[in-house]
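What you see is the complex with one protein chain gone and the rest in place.
For chain A:
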Amino acid sequence: MIHFVLLVSRQGKVRLTKWYSPYTQKERSKVIRELSGVILNRGPKLCNFVEWRGYKVVYKRYASLYFCMCIDAEDNELEVLEIIHHYVEILDRYFGSVCELDLIFHFHKAYYILDELLIAGELQESSKKTVARIISAQDQMVEAAKEEAGSISYIIAQTT
């Protein structure tokens, strides 16, 4: 299983964290610190897997961002590597050639999408189309609620 997902920039700034195994706040900070040190300093020609504390961390760099997923030692690394790419492709499709800024200012979207991709540290959906459909349905619901909230009748209902 995937124990956590970590997006960290070339400068070591965290862009997203998602923990599927219980880590306390302290442990989380420690893991991030330790792991960004390991991964940011790895040479570009090395393989995408790092053995770390009895686990394996599968990572891949996209532009200035490192996507990392920590898995069990016996898990299939290549499979996870492609989950990362799958996620990136979905982000890319959603934002339209995604860049780090998109993930900074719309970090909540990155979370929503991740939740449609992974649950319990396991892959939930391998169809990009399906994920895109679900996310756009969510967006519509949020929009609909906003419109409703903006309507005069709603304001009247709220005040009375």
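Heads up, the rule we're going with is that contacts are C-beta pairs under 8 Å (C-beta built on N, C-alpha and C of every residue); 3 or more make two chains touch, one makes a residue touch a chain; residues count from 1.
By definition in this document, contacts and distances are computed from a predicted model.
UniProt lists the omitted chain of the complex under the protein name "AP-2 complex subunit alpha" (options: "Cytoplasmic tRNA 2-thiolation protein 2", "AP-2 complex subunit alpha", "Integrator complex subunit 11" or "Mitochondrial import receptor subunit TOM22 homolog").
Here one chain is not drawn; of A:35, A:81 or A:98, the residue touching it is A:81. In the full complex, chain A touches the hidden chain at residues 13-20, 22-25, 29, 32, 45-49, 76-79, 81-83, 85-86, 104-109, 111-112, 115, 119-120, 122-130, 134, 138, 141-142, 145-146, 149.
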